[in-house]
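One protein chain omitted, others in place.
Naming follows writing order (A, B and C), and every chain is counted from residue 1.
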Amino acid sequence: MKLSARTERQIIYTLLIIAVGLPLVFPIGWKTEVSGYTEMAYKLIEETPAGNVVLISFDYDPSTITELQPMAEALIEHAFKKNHRIVATALWPMGVQMAEKAFQEICAAYPNKVYGEDYVNLGYKVGGMVSIQAMGRNLKEVYPVDSKGTHYDELPILQNIKRLKDFAWIASLSSGVPGLKEWVMVAHDTYGIPVTGGCTAISAPGFFAYVNEQKQLTGILGGLKSASEYESLIDRKGTATSKMDAQSIAHLLILVFIAAGNLKVYLSRRRKRNA
Amino acid sequence: MKRNTPLIFAFIVGMLVILAEFIPHRPFGELTSTLENWFMIISGFAILLGQISLIRVNSHIIYHKESNWQYHLAGMISFFLMLIFGILWGMQESIGLLGHGERISQAIGMKPFDYLFEYAYMPLSSTVFSLLAFFIASAAYRAFIIRGFESNLLMITAVIVIIGRSSFGSMLTASLPEAYRFWHIPRLADFLMEYPNTAAQRAILISAGLGIVGSSLRIILGIERSYLGGDK
Amino acid sequence: MKRLLIFGLLSLFLLPLGAQTINVTDVPWDDGKALDFHWDFPKQPDSLWLCLQDAQANNTRIEIPLSKAGTQRIGELSPGETYSFLLKAYWGDERERFAAIASPKAAWFYLHKWLFLLLLLVICGAILGYIFAAKQGKDFFIRRINGLDSMEEAIGRATEKGKPILYVPGIGDLDDIETIASLTILSHLAQRCAEYNTDLIVPCRFSMVLSASREVVREAYQKAGRLDAYKQENIFYLTDDQFGYVAGIDGIMLREEPAANFFLGSFYAESLILAETGFSTGAIQTAGTAQAHQLPFFVVSCDYTLIGEDLFAASAYLSRDPQQLGSLKGHDFGKLLVILLILIGVILEIAGITWLKDLITGALA
Partner (left out) sequence: MLSFMQSISPMLSSFMQIFGIWLSALFTLSIFSFLYKDNPFYKFAEQVFVGLSAAYWLVYIIHSILIPNLFAKLIGDFGGNAILLIPAALGLMMLLRLHPNTQWLSRYPMAIMIGTTAAISLLRYLKSDILFQVTATMINPLGGETTGEIVGNFLLILGTVCGVFFFYYSKKQEGIYKVPSKIGIWFLMISFGATFGYTVMARVSLLIGRLEFLLRDWLKII
């Protein structure tokens, strides 16, 4: 049986849709194991004393929402649980709306958290690394107002915050440039603040080199799997965990494709040799 | 003159930033801080420039009815719709020229800008890259064929990581005795990521970093000037 | 003002008394925002109370650990301003007051960063030195880049089969250094194509890249003395849209079945679509990009891959441009330095000597 390239492709696409769709409709509930780097990030937040002000930067747009939004929600929930007060910023304009969504989601479960006191969304600033450096000198110069237009001095959460150094930890959820790399370079390597964060799976391998003895990065969450690991660490029934079944099945299918492709080439080579 | 004076500017600001890294005394820190704030404002205009040239290119296509102009017209209509909504009623908690537009927000459930963002921008943006899942699947079948030793090394690592990063991987070797825990697939995947992968990524960081240091240096000293564009 | 005067006078009066017990010193080699407060009592006090007064007579209470002797660093001060310190110490009912005056000074150099500065100067100096030497006409040796071997093979195969060669200069615009490097390689390839009379197809994503590519290829044909064979229509604009561009190239590959494909420049998510289609048509494929995320797709489906820096090295190798060549030699010097530092550092670490590592880490703090 010889299939045209087009038919082959159609079969592959259909199989993939089924492999991803079925587990969504009929969840299996496989467990995941927590990897070391996820735990490192968890520990940083877990061990920071209550009352500290922390910074979460939303450096992504809706295109990577499936991977990064669950991390954002889990980080916010964990910080709220530990009574950290959260300042949200964004190096991508779409990050502002992402932050808003994440806070909405988590605040539903934490109705006593007050905007301006327990959390604030400062909004977007252009300039990447240069802006972070400016925040390191004077946060108010960069953010005269928050995303709603409230003045810096009128926000109680920012009362004792003058510059980046006043934050207990910084996390960046990052899907490209500018993002986590810039935070590592400036916030950690220049100002010495512990930096952690989450990134899309694609950029994760590149970030592993920063998790070292110098703690340029304190742990890293890479992709949906890490998000689900984090959810399990803080006992959160989040969206990442529910998607891991589909993820696992799709991974298996891709492996089957690789095997089938190789088998096909092997067989056709043998046929040629015999002919 | 038109070409060289900007180079002097680049040199001065570049040196200022570098000196401020090593000199704690006034006025270097303050000057750099001012420069950083200016940078932000100028970048704001630079992005503005990008959007304006987009409008120019699109209106050129539409005006001259070049191929596919209808789609560009649709693009421009959505551009102005979103822009006008944003300016008139703002987005989320931000106020627009006409206030918050409570009546409209009540009627459609959210501000018009946010509505477009939620129901048009979000699905478009998140779908474009999900197409790649299909392409990766077909590439897995058609192109990832075992060839030389080096590409085999790549494929084996990829397979271990793909299994290790799924829930399936931990079940597969869960029953391994304690002495062989190293070969537990998620552990093995983590090991590959933490050591050999980190080593290679570090080598890439170092050599790419040297490249960036070199090109930055050439820009500051005015040896590299292609960014200024042609002489016209 | 009056309060400040009283405070100051009081301090002056008390100063000789406390001179040996408390002492405030400026933190050296810093930005002038910190002072060190030292105290040393003959016996353990029951409680300590320290107050700091600035030039505007604002008083701030400062927490210090309760101990017989110690040092407390006080930050967030203004350089050059005079600060008065008042320390009250209690031993049961007995109370004593000590005062001191000091002013933090900004230094002209962060002394701890000397090694960082030195390494910066050494690496930058090497790059500059090599660039100038290259400009003076010194010819430096660069090894041949493995991926470039494909060029002869590709041209050979294309001539033999009478099929064209496809060259994709990436999806970056002309301000991207990868695109520039790619155009240098294109120039070399075009010259060889002209010599062997093989067709060269170059689809472009941006109009700027299009005009630059046409210029480069025309010049190459002219150099080969085959300007008559230059076909401008083979170098064309496809579309600005990322996926549309790739779909267009896909179409070309299936229709024309080029004997060889070159994907050199900056590539993002589309790399795997290109490489896959090219692979399925059986062309000899050469790819190169500095985008590390995309390299895996090129490595598995292409015959030759220029990895990261290779792309720039190839461009320097082919063009012999003094700026590129000198830079590359400078970077090489940096790499050698890095390797040396790592090896020495590891040996010292094994021997239990952490001196070198601490020195560098200290300079980066």
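The rule is simple: a residue touches a chain if its C-beta (ideal position, glycine included) is under 8 Å from a C-beta of that chain, and two chains touch if they have at least 3 such contacts.
Source: prediction; values computed, not measured.
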Note: the excluded chain touches shown chains A, B, C
Which residue among A:Gly21, A:Pro156 or A:Gly192 touches the omitted chain? A:Gly21
Considering the complete complex, of C:Ala57, C:Ile142 or C:Ala229, the missing chain is touched by C:Ile142
Option touching the unshown chain, where A:Ala99, A:Val120 or A:Val186 are the choices: A:Val186
Using the touch rule from the top, list residues of chain C that touch the missing partner. 116, 119-120, 123, 140-143, 145, 241, 243-244, 247, 292-293, 295-297, 299-300, 307-310, 313, 317, 328-329, 332, 334-336, 338-339, 341-343, 345-346, 348-350, 352, 356-357, 360-361, 363-364
It is residues of chain A that touch the chain not shown, namely 13, 16-17, 20-21, 24-25, 63-67, 93-94, 96, 123-126, 129-130, 133, 142-145, 147, 149, 184-186, 189-190, 200-202, 204-206, 209-210, 212-214, 216, 222-225, 243, 246-247, 250-251, 254
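FYI, only the chains that are shown with their structure count from here on.
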Draw the chains as points, connect those that touch, then say whether the picture is a line, ring, star, complete or other. complete
Could you tell me which chain's Cα centre is nearest to the average position of every protein Cα atom shown? B
A-C versus B-C: which interface comes out with more C-beta contact pairs? B-C
Inter-chain centre distance, chain B versus chain C - centres from mean C-alpha coordinates, in Å: 17
Roughly how far is chain A from chain C, centre to centre by C-alpha average, rounded to an integer in Å? 24
Shared-contact residues (touching 2 or more other chains) in chain A: 5, 206
Contacts with 2+ other chains: residues of chain C: 280, 292
Tell me, which parts of chain A touch chain C in their complex? 5, 189, 192, 202-203, 206, 214
In their shared complex, at which residues does chain B touch chain C? 21-26, 29, 128-129, 131-132, 135-136, 138-139, 142-145, 150-151, 154-155, 158, 201, 204, 206-208, 210-211, 213-215, 217-218, 221, 223-224, 226-227
In their shared complex, at which residues does chain C touch chain A? 280, 292-293, 361, 364-365
